[in-house]
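Notes follow once the structure below has been shown.
For this depiction, one protein chain was excluded, whereas all remaining protein chains were kept in their positions.
Note that the chains are named A and B in the order they appear, and that numbering of residues resets to 1 at the start of each chain.
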Amino acid sequence: MESFDGLMSGFAVALTWQNLLYCLIGVTVGQLVGVLPGVGPTTATALLIPLTYGMSPASAIIMLSGIYYGGMYGGTITSVLINTPGEAASVITCIDGYKMAKQGRAGAALGIAALGSFIGGIASVIGLALVGPPLAELALRFGPTEMFSLMVLGLTMVVGLMGTSIVRGLVAMFFGLILSTIGMDPISGALRFTFGQPFLISGIDLVTIAMGLFGLSEIFLGMENLSAVGKPEKLTGLFPKREELRGTSGAIFRGTWLGFFIGLIPGTSSAVPALLSYSIEKALSKTPERFGNGAIEGVAGPETANNSYCGGAMIPLLTLGIPSSPTIAILLGAFIMHGLTPGPILFKQNPDFVWGVIDSMLVGNAMLLAMNLPLAGLWARIALVPPKLLYPIVLILSIIGAYTVSNDLWDVGVMLVFGVIGYVMKKLDIPMAPIVLTYVLGAMMEKAALQSVKMNDGSLMGLVESPISLSILILATIVFLGSVYAEIKNKKAMLAGEPD
Amino acid sequence: MASTEGVTRGGQSGPNGWIKRQNAGLWFGLAFLAFSVLFFRMSFDLAYMSKLGAGPGMYPRWLCGISIVVAIAYIWQSCTTQVFRIGDRFPGRRELTNVATIFVSCVVFLLLLNHVGFLIAGSALMFIAFWRNYALWKATALSITITVITWVVFKIFFSVPLP
Partner (left out) sequence: MKNGLLFSAIVSAVALTGATGSQVAAQGAFPQREVTIVVPFNPGGASDMTARIIAKGMERELGKPVVVVNKAGGSGGVGMSQVARSPADGYTLSYIPVELVMHKALKLSDLEPATFAFVGQTTVVPAALTVPVDAPYKTVADFVKYAKANPGKVRVGNSGAGSIWHIAASALEQNQGVKFNHIPFEGAAPAVTALMGKHIEAVTVNSGEVKAGVDAGKLKILAVMTPERDPAFPNVPTLKESGVNLEFAGWGGFAAPKGTPKPVMDKLSAALKAAASTDEFKTFITSRGMIVSYRDAANFTKFADDQYVFFNGLLSKMELGK
């Protein structure tokens, strides 16, 4: 039980008063940047690095990782309350979280998200402590080929499980995919579809798209007829009900595993486990029709998954020095700035440091839970603000959020355009989430595909020769056929029930 | 959330009959088709193969090609099984005016910002959003107060370089 001893001794580091303070600062900043549209944890971490230089390495890393996992909590709040995801991972939360808020259950949604995040966070940290190193080896087996298959699986889940019509889902999906090709090609550097606009060279910012499609279109919709906006009469329960807690335990459990394992794989995004978790919960549910109409599992699962993703993503970093996501890469930089090279040697040479950081993540997650459970009720009251007052305020905050993306009106304009597109799409029942998710997955998929083909001498055979890739592709096929089948059955039922 | 139920029944004749009877799905499908075709054509300007393997144009060309098929399928679906008439899907004139108000307020904000600064542009934005629903003095007071608060928060506390 070497790991266990380490875990215990680490508390000696994590529980000193200054480390507790830095941990608190880290998670608070993280949560705040999660709430603010346009500012993400990656940016926050990168910018705070220079400020940590005077600190001891342990304090510095404790604070910076606090921002990383704290940010995941914050993103939930805007998604649930005003349907505006701050980053890709919370897009999924919008689907059911916002519906819950409209039903007066914002408190329950936020509460379960905080609870799920806490469980996911804690479990993944414990996983990191106990079984980290051997799992890291496993994660290395994911090369470009396997990554491509994983992205294909993600895409089939996107299209198969969102919205009521597969054709409309496909429209949304291809819209997102085409948008993702705008900008400089990742492999050759050629400019694509930039219309000669320098702003488009680096592509359209994800946050701008998401705020326009989700947030702004929601404001347009609400402004149609302010008196008719479904303002919840009263908040039904600020905390999740007991039976809701029981109902979501499965979702939280599965979300934890998903997030943890996908976090291990270098080069993924936290949107991936959130998406998979949502799809799985919907598929397993006895009442899948509740999903999209305020199913609490649809919030609990993905929120748990994106938090446990954080813990999982720390494993390749701490054990092998591999950065598996942009934020982690910045953390790696911070390690090196403080004279530490992550890897097995670090565990031997600086056990106090490593275990201190690991334990601080336990402490930090507990802090976040303590902050978020009481706050959930408070935040939820925002849903009671009269829409005629609330919408304009959200509007001006969104505009500033878009402005901060590049400190330029360009992004505000882009957001406005996407707001109108989103409004029309809402009217036509075209699901919004696939656009944003395929936008994220599309670019990763293209890169992986090109690398994979090149690595296998120009053939696609690598996709079926790798056992991991093959199994993922088979799974993707099953999901795709399953959703096509469901669609056909659905249509038959519709035609039968409603002869035209 | 006037009409977002699954399937709608045929057209309806109202005062602005022609527009209302138009198939919204068809028009949206055509717009999406145009978007796909535009990108498909542009993808031919990019090399399909490059000296490094698959070129920058390969993926977009396939993507947009399939997207054209999807657009046609969508148009077909909109015309046959799931017809969305504009009249059923979109609200009446009064509601659309409300939406347009917000949109216009944003455009006004965009045009004004770099000339008059955030405080005035923001107040204008807020005022346009408020004046239909509040008494004049209330709308004015609210818009200025909110703008000043956000300005203070973002400009001073967060140092966003708002003009």
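Some notes on this structure:
By definition in this document, a contact is a pair of C-beta atoms (placed from the backbone, for glycine too) under 8 Å apart; a residue touches a chain by one contact, two chains touch by 3 or more.
Note that the structure is predicted; figures quoted are calculated from it, not measured.
Summary of contacts with the chain left out: across A:A44, A:I77 or A:L275, the touching residue is A:A44. Of the listed positions A:L320, A:L416, A:A449 or A:L463, the one in contact with the omitted chain in the full complex is A:L320.
Touching the chain that is not shown, out of A:W410, A:Y439 or A:F480: A:W410 (per the contact rule at the top). The residue touching the chain not shown here, chosen from A:G333, A:P351, A:G377 or A:G482, is A:G333.
The set of chain A residues touching the chain not shown comprises 25, 29, 32-33, 38-39, 42-44, 46-51, 53, 140-145, 183-190, 198-199, 201-202, 266-267, 316, 319-323, 326, 328-330, 332-333, 336-337, 339, 341-345, 404-410, 447, 450-451, 454-455, 457.
The rule is simple: only the chains that are shown with their structure count from here on.
We define each chain's centre as the mean of its Cα atoms; on that basis chain A and chain B are separated by 24 Å. Those residues of chain A lying in contact with chain B across their complex are 164-165, 167-168, 170-171, 174-175, 177-178, 181, 185, 187-188, 190, 192-193, 219-221, 223-226, 228, 230, 388-389, 391-393, 395-397, 399-400, 403-404, 407, 409, 412-413, 416, 419-420, 423-430, 446, 449-450, 453-454, 458, 491, 494-495, 498, 500. Chain B contributes residues 1-2, 4, 6-7, 9, 24-25, 28-29, 32, 35-36, 39, 42-43, 46-47, 50, 52-57, 59-60, 63-64, 66-67, 70-71, 73-74, 77, 81-82, 84, 89-91, 94-96, 98-99, 101-103, 105-107, 109-110, 113-114, 122, 125-126, 129-130, 133-134, 142-143, 146-147, 150, 154, 160-162 to its touches with chain A in the complex.
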